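In this view, the complex is presented without one of its protein chains, the others remaining in place.
Chain naming follows the written order as A, B, C and D, and within any one chain the residues start at number 1.
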Amino acid sequence: MKNLKQSILISLWFIFLTFPLMVIRVNTVEQEVEWRWMNMAFIGVGTFVCSYIWRYLMARKEKGGNEEESKISWHQTLTTEKKYAIPAAALILVIAFIFPHIVTEYRINTMISALIYVVLGLGLNIVVGLAGLLDLGYVAFYAVGAYSYALLNHHFGLSFWACLPLGALLGAFFGILLGIPVLRLRGDYLAIVTLGFGEIIRLILENWNEFSFGPSGIANISNPTFFGQEISRSGGILFIYYLMIALVIFTIFVVNRLQNSRLGRSWVALREDEIACQAMGIDRMKTKLAAFALGATWAGMVGVIFAAKTSFINPASFTFLESAIILSIVVLGGMGSILGVILAAFVLILLPEELRAFSEYRMLIFGASMVLMMVFRPQGIIANVRRSYEYHGLDRAEEAK
Amino acid sequence: MADKVLDVKALTKTFGGLKAVDSVDLDVKKGEIVALIGPNGAGKTTFFNCITGIYTPTEGDVLIIPPGEDPERINGLKPNKITSKGMARTFQNIRLFGNMTALENVMVGCHCRTKANIIGAIFRGPSTLKEERETIQKSYDLLKEVGLTEFVNEQAKNLPYGAQRRLEIARAMATDPFLLLLDEPAAGMNPQETRDLDELITKIREDYELSILLIEHDMKLVMNISDRIFVVDYGKKIAEGTPREIKDNPAVIKAYLGED
Amino acid sequence: MLKIENIKTFYGNIQALKGVTIEVSEGEVITLIGANGAGKTTTLMSISGVVPPRSGEITFKGEKIHKKSPDEIVKMGISQVPEGRRIFPGLTVMENLEMGAFLRTDKAGIKEDLEYVLELFPILAERKGQAGGTLSGGEQQMLAISRALMAKPKLLLLDEPSLGLAPLIVKRIFDIITKINQEHNTTIFLVEQNANMALQVAHRGYVMENGAITLVDDAKKLAANEEVKKAYLGI
Amino acid sequence: MKKLMTISVAALALSLAGSALAADTIKLGVAGPHSGDLASYGIPTVRAAELAVADINAAGGVLGKQVELLVEDDVCKPEIATNTASKLVSDGAVVVLGHICSGATKAALGIYNDAKVIVMSPSATNPALTQSGDYPNFYRTIASDDLQAKLGAEFAVNTLGAKKVAVIHDKGDYGKGYAEFAKAFLEKMDNAEVVLFEGVTPGAVDYSAIVQKIKHSGADAVIYGGYHPEASKIVTQMRKKKMDTYFVSDDGVKDDTFIKVAGEYAEGVYASGPMDVSSLELYQKALKEHKDKFGEEPGAFFKEGYAATVALMNAIEKAGSTDYAAVEAKLRSEYVDTPVGSISFDEKGDAIGVGFSMYKVTDGKYVEQK
Partner (left out) sequence: MEYFFELFLGGLTRGSIYALIALGYTMVYGIIELINFAHGEIYMIGAFTALIVASLLTMAGMDGMAVLALSMVVAIIYAGAYGFTIEKIAYKPLRQAPRLSPLISAIGMSIFLQNYVLLAQTSDFLPFPSLIPEFSFMEPYEHVFSSSELVIVVVTAVSMLVLTYLIKFTKMGKAMRASAQDRTMAMLAGINVNRIISTTFIIGSTLAAVGGVLIASHIGQINFYIGFIAGIKAFTAAVLGGIGSIPGAVLGSLVLGWTESFATGYVSSDYEDVFAFTLLVLILIFRPAGILGKTKTQKV
């Protein structure tokens, strides 16, 4: 009864709230007013139903977790226990391998996009998830990579393979260049400065025609070659697909190794408590710079692949929204969690493609799901569980002595 | 008389005209446990922050003399530099890495005594593997030393309070210091825990042959374990001496201990 | 006056209180002692409504309060001096005191109480315009107590008032607590680590372990209890 | 793991189902921004295609088959456009109407070229698209920017008699391209000079600084490359500052919205645009269909989109098949009546029979200047 009353109130409130925008549409030139009373009914019924769902989910969220905590989640079993992890990985690899042969080129293309974002997400994850540095301008390094290939290819005919490491290096270089002055800043100040840096890079690309060909971009970027062999464009897509699979595997491998290394520990420590971290003899600047540079390296590398894939780039692909999407991937996935980032990239990049049928509502749904996801599962799709160190073995060895 | 390991001369720190620490001299000798006491706001923690590099002293000198080495002036060095020179500290408000396990916390402490870099981390060569194994072993041993083996894989934030305090000590010990600075190690502990801490501090000094400088309010602990005590009030040193001397010092009683 | 019946409180999934029952009569000073992490602070936060209990009941003067919001509870006359003092660092001393009287509208009464606390702690009058964050630990504790008193509470909850203070200040703070209890007939619920001092000023005491009450008795009897002596008094 | 399997099986099924449906219709892909901030440039083309195809289908279709529209969004982003293109190709589009933005078009063309799909854009005016020779499968029903820029520059200097010209653009692909051509043409003329060449930030809250700068430069005419929202802001502020400098702009400004938004300040603004076709019967018809169906005036590139649909379908019909080479040949040889006039296409893919005229806002309307 109480719920009913509350839901009616909520529904009335939203009718009031959406009244001018949803119901009235004025044409100022023709002096006409269009009244769309049906919308009001939709809103009323819609919010009424939603309020029940909301309440249910809220109640579940508040109670929930009790069971979750006790049993080890499937993904943890999957990633930590060798018994499952190896067959699971093998199965995924097999699927990944045959995937392009059973689907259309379109699906391969979107899958490449998704894989690109997986790598971007994992790269930014080093900066945000592990080291806890909020970077809103990550796309700048992506742009650096893409433009370094496009320009070097255009002017000097450098091949994809020469540019891949160069793009990575340039990414790292810009990562350090940005890092040195701004790493003294904390939290939101760091965020806004990195946002500014991202915009500066984009604006320079847009305005400096002599250098970057300005807003009209660079077209006809070469496809990758295969051991010096030219490959056709559709063959190229297949090739880039496998290349991306390899890069994703390499990235996971590296991030995983880094996470459980001396450096990875110092990043996490830095995120947890900067002062204590310094008191443990860790050089704050060096550690942060390493995170920034590594994150940027990956963005640079994948930027090169991006340029090769689309064969055309212009500054419009490197806007703030892009940074926001990459950041969303990291946070939605669960900060620091590799599996989570991968899943989130798939959801965020493939979902809009699948929602093409609703193209008008696509961004609306995208925005709403970001909010709902945060509200009902703020720890992300997969909450990060740090691996614990094996010490049992050591203990036993000691006893044996 | 043993050699000095820390020699602070006329240390002064001002915040916007306010003298938080006013020309304080203090020294710690090899193997000694020295306590710094005084009322709240007397400048004890500021003094600590100045010698550990979190603040830069306004005036005065901070010299460290690592055993067997020449004296070195460390004013204005960054905290991580000072730590790697062999001076480690704990914090008044516990500053553990809450989401890391107890073992990892200590492993972070080993940071400045290890040197694996990015390349090593990725390729995990034999030397990195060896170093990593040694780090785990060393950290585990330290946890054993402070009696926390049962919590090895527990997240630091979930540890009982007393255990967190001890974990902080273990973490500081992981940096291989010759001088350990403890900022109110017994704060918030019950008498039983305080007694255990008392033993722990003495034991650490014996086992690792280091010197200890501590700030503490628990007079019983201070009187029990300290070799010498310095008393500050309003940023100035008002007394210095053995526990017995301090207990009977009228200035100290007036400013700090109160009459019974 | 205050009746806590079998409350269970959770932080997320972690149960902090496992069925706590406490009773406080008007005019009393009671103390709750126990180790760190035993659930003492959680008990106070449950009373104040900041972390409401998931089950059980709390009644204050016959009215159920465990489902009320913190401001409603303050309005009913329960004020808390939380652990770590929690002075608003950017507000001046006067503003901090004003915040204590946030819910009151009786201007004359507020003025009267202000005079009372400034008399209780003359140092605060000197520091009037200074930002709260610049006070020393002892002064902050005095300000925190004064701020709570500004709400004209019938029941004052004190969480570790002696924490991190010099012995001299601790003594003064405890004197003031007794004074407040006697002069204003304010009921006091004192949570302490320093069991020694706490049992000296309290009438009755509760001992808490692992989220549950293990002992209840007269303060004097508790102080004489062998186990308490060993575990909390350090004798 | 089970989930992943189901997903991939489902994906497989979907893609198979997609190709099974082919064969009995002629599929016309329509690509452009249909959502997001540039949607207003893409949706009119979709509507044009719907209307034109409805007519064609009602008359029996093409080659005896019904025409089916495959409408796909590219949000004007190159990286999405490649996905859009490969989706259209995968779904069996034989010709494509689009894309709208030049950048997205460039990115997508390679994919169409590989699949031998002819692409016709109603709006991508970047000269390189036809002039570079890189995109043999590209056609358009709108003239390229350099023609427009030449018209603008010559009009400003020769007709209006401007001596000092400020060239302003919106830093975008389209606007900056136009401005650069205009600048190049002006520099070639010896009776005028470019006193200012600068970009403004689209969406900025106001443009008073650049307006002051134009004033300071002593320019007697402004040539602006870009779209109407910024143009109306700049013109409004210029007029409010009592500047009566000539304002000459491009097709992006020759939009009725410009006049609506700028109101009285729009008076006297010059903008080039496709030649006036309002008297053409076909144009009238298309316009009426749009009004009947959608109840409002069509937006940008509607008639070009309509024309492109008609031209493509005509070429297929004439070719007798959807074969690339046959259709290409017919596009180049046959003239077809469309709402933009009777058009055919040259070697490079530009439409013959379309061109630009200069218009002036007079009494709240664009009036063609002869």
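Here is the rule we use: a contact is a pair of C-beta atoms (placed from the backbone, for glycine too) under 8 Å apart; a residue touches a chain by one contact, two chains touch by 3 or more.
All values reported here derive from a predicted model rather than from experimental measurement.
Here one chain is not drawn; of A:L4, A:I24 or A:A246, the residue touching it is A:I24. Here one chain is not drawn; of C:T9, C:Q80 or C:N225, the residue touching it is C:Q80. Touch with the chain omitted from the figure is made, among A:L158, A:I249, A:L339 or A:M363, by A:M363. Within the whole complex, the absent chain has one touching residue among A:M111, A:L164, A:V182 or A:I313, and that is A:V182. Subunit A meets the missing chain through residues 13-14, 16-18, 20-22, 24-26, 28-29, 31, 33, 39, 58, 128, 134, 181-182, 184-189, 191-193, 195-197, 199-200, 203-204, 207, 275, 320, 324, 327-328, 331-332, 335, 360-361, 363-364, 366-371, 373-375, 378-379. Taking the whole complex into account, subunit C touches the unshown chain at residues 48-50, 69-71, 74-75, 79-80, 82, 86-91, 95, 98-100, 102-103, 147, 151. Residues 35, 37, 39-40, 43, 171, 198-201, 203-206, 208-213, 215-216, 228-229, 232-233, 236, 240-242, 257, 260-263, 299 of subunit D touch the missing chain (whole complex, contact as defined above).
Note that only the chains that are shown with their structure count from here on.
As a whole-number value, the distance joining the C-alpha centres of subunit B and subunit D reads 72 Å. Centroids built from CA atoms put subunit C at 32 Å from subunit B. Among the residues of subunit C, none is in touch with two or more other chains. Within subunit D, contacts with two or more other chains are made by no residue at all.
Residue ranges on subunit B touching subunit C, taken from their complex, read 38-41, 92, 160-162, 184, 187-195, 217, 219-220, 255-258. The residues of subunit D lying in touch with subunit A in their complex are 1, 4-5, 8, 11-12, 15, 18-19, 34-36, 72-73, 76-79, 82-83, 86-87, 89-91, 102-103, 106-107, 110-111, 114, 126, 128, 134, 171-173, 176-177, 180, 199, 260. Listed in rising order, the residues of subunit A touching subunit B in the complex are 254, 257-258, 261-266, 268-269, 272-273, 275-284, 290, 294, 386, 388-391, 394-395.
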